[in-house]
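Excluded from the complex is one protein chain; the other protein chains are retained at their positions.
Here is subunit A:
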Amino acid sequence: MTQDPGKGVMINGEHRRVAEGTSIAQMIADIGLDPAKVAVERNLEIVPRSTFGEVMVEDGDEFEIVHFVGGG
């Protein structure tokens, strides 16, 4: 039986697997977050938010998902 091995990534320090051909927007939604309300750092660089739908997750990517803090 063959199975899509997907991509192995780290999200906020935890190992996860995501399906082949997953965009960053999809990955964020898959873990239950609203892509409009987080920033994403990928391999130590912030991903421009207008490209979340286009940038594909790659094997070995390390992500930090940052929630905005707006309090004063």
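To be clear about the criterion, a contact is a pair of C-beta atoms (placed from the backbone, for glycine too) under 8 Å apart; a residue touches a chain by one contact, two chains touch by 3 or more; residues count from 1.
Everything that follows uses one rule, which is that contacts and distances are computed from a predicted model.
Taken from the listed names "Electron transfer flavoprotein subunit alpha/FixB family protein", "Nitrogen fixation protein NifU", "Riboflavin transporter" or "Adenylyltransferase/sulfurtransferase", the protein name that UniProt assigns to the chain not shown is "Adenylyltransferase/sulfurtransferase". Residues of subunit A that touch the chain left out of the display are 34, 36-37, 39, 41, 44-51, 64, 66-72.
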